[in-house]
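Let's look at chain A:
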Amino acid sequence: MGEAVGIRLERITKRFRGGVVAVNEVDLEVRPGEFMVLVGPSGCGKSTLLRMVAGLESVTDGTIWLGEKDVTEDLPQERDVAMVFQSYALYPRMSVRRNLGFGLRMRGAAKQERERRVAEVADVLGLDHLLDRRPAALSGGQRQRVAMGRAIVREPQAFLMDEPLSNLDAKLRVSMRAQLSLLHQRLGTTTIYVTHDQIEAMTLGQRVAVLRDGVLQQCDTPPRLFRQPVNLFVAAFIGSPSMNFVSATVSRGAVEFAGVRVPVPTGSELATADRRVILGIRPTGFGVASSNGLPTLSVVPEIVEELGDERNVIADVDAPRVDTDATRAAVDAQTADDALLLPAERARFTIRVPGDLPVTVGEPLTLSISPDRLYFFDPDSGTSLS
Partner candidate 1 sequence: MTTRTARRARGPYLRAARYLVLFLFGCLFLLPVYALLVTSLKDPASVSVVTMWELPGKLSMDSFRAVWPKLQNGFVNSLILAIPASIISSILGAANGFVLAKWRFPGADFVFPVILFGMFIPYQAILIPMFRVIASMGLNRDLSGLILVHIIYGLPITTLIFRSYFASISEELIEAAKVDGAGMLRTFFFVALPIAPPAFAVAMIWQFTSAWNDFLFGIVLTRTEYWPITVALNNIAGAQTVPFNEAMASALLACVPTVLVYVLLGRFFMRGLMAGALKG
Partner candidate 2 sequence: MRRTRGVLAMTAAAAMLLALSACGDDNGGGGGGGGQADKEVEVFTWWTGPGEGEGLAALIAEFEKQNSGVKFTNAAVAGGSGTQARQALATRLLANQPPDSYQLHAGQEAASDIKDGRLEDVTYLYERNGWKDKFPKGLLDAITVDGKIYTVPVNIHRSNLLWYNPAKLKEWGIAAPPKTWSEFLTQAATLKAKGVKPMSVGQTWTQMHLLENVLLGELGADKYKGLWNGSTDWAGADVISALDMFKQVMAVSEVTTQDWQPEAKKVLDGTAAYNVMGDWLDAYAGRDQKKTYGTEYASVATPGSEGVYNFLSDSFTLPKGAPHKGAAEKWLTLCGSTAGQDLFNPQKGSVPARTDADKSKYKGYLETALKDWQNSSTTIVGSLVHGVTANNAWKSEIEKAYGVFFQDKDSMKFANAVKTAYSSVGK
């Protein structure tokens, strides 16, 4: 079906009849063979964007390029793309074999060609013993693999996946993720994968596009997303447990909060600034107090979450909490929502500590903060300052 092609979205906008703007002038390029993940809270437009690439939603404005071909106005059946649906959408009255071959049959592939490719994919996905069963007789995982198989058999120019793993239980999801990456390495097909789970995004995506309210926040490799978030929302959304925030002030080359002063990395324009900022520290950004002369902060742990080889220590800090719509939007994608439990002024921190560190609730714990693990954001616009 031809080697992999890139997908380019130019100023794509989608306004629904009621006036709601689901996608707002998104520019995005997926390089040939790349595995791009679209991630963001529910209602951020990631699925709508994917459906527009598939042709299932009309485009209000902007152009979609599949390789060198402008497919913006093409019908789904006229685009050489395959899609895996969240509900798998397997044809109930067809056997697994006919489900897998349906796409090829629609595009007029000869019978032996169809059978060969179906057999091949069935072997790869371990579906040989299921070929003559009906979807109703399969388990969730098996159905998911058949849905994948149906796309793979087509050898399309691109895979479009709409939260395909969300209906699986946790353990099966992890193993399917691994299979998905392996498959991508083997097939090398350009893929756009939509999920609301940021762990899935970070582990699968060669690049990840974070969306919010229809606007593309940042599109970058997972490490850079993790280390150089362009704004407060991306910082809060990426990483689990999510980053801790606190209002602080920068003066004379150091940031001060909760009675502790941490020097600002030299060379950044913050070194000379004197202003209020939002300070972000990842739970893994704290060291355990030691003699290396780093500034220390002492906190009183309230909850200790036992993870086995590590622990999450949850304690509140004597500094103003940060509660902007960006953090709230990011939070709604996570499960924990601590904002409600605390009095307005004290911020709550989650700190990841090694499993063997003696920690008891109520006993003060001193932590060291290294300047190069800090993130700074503008309190009004939320854009990153580092």
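As a selection rule, all candidates are chains of the complex that A comes from, given by their letters.
Here are some notes:
The working rule: a contact is a pair of C-beta atoms (placed from the backbone, for glycine too) under 8 Å apart; a residue touches a chain by one contact, two chains touch by 3 or more; residues count from 1.
In this text the structure is predicted, and so the values were computed from the model without any measurement.
This complex pairs chain A in touch with one listed candidate out of 1 or 2: 1.
Listing the residues of chain A that touch candidate 1 in their complex gives 54-56, 75-77, 79, 81-83, 85-87, 89, 91-94, 102-103, 106-107, 150, 154.
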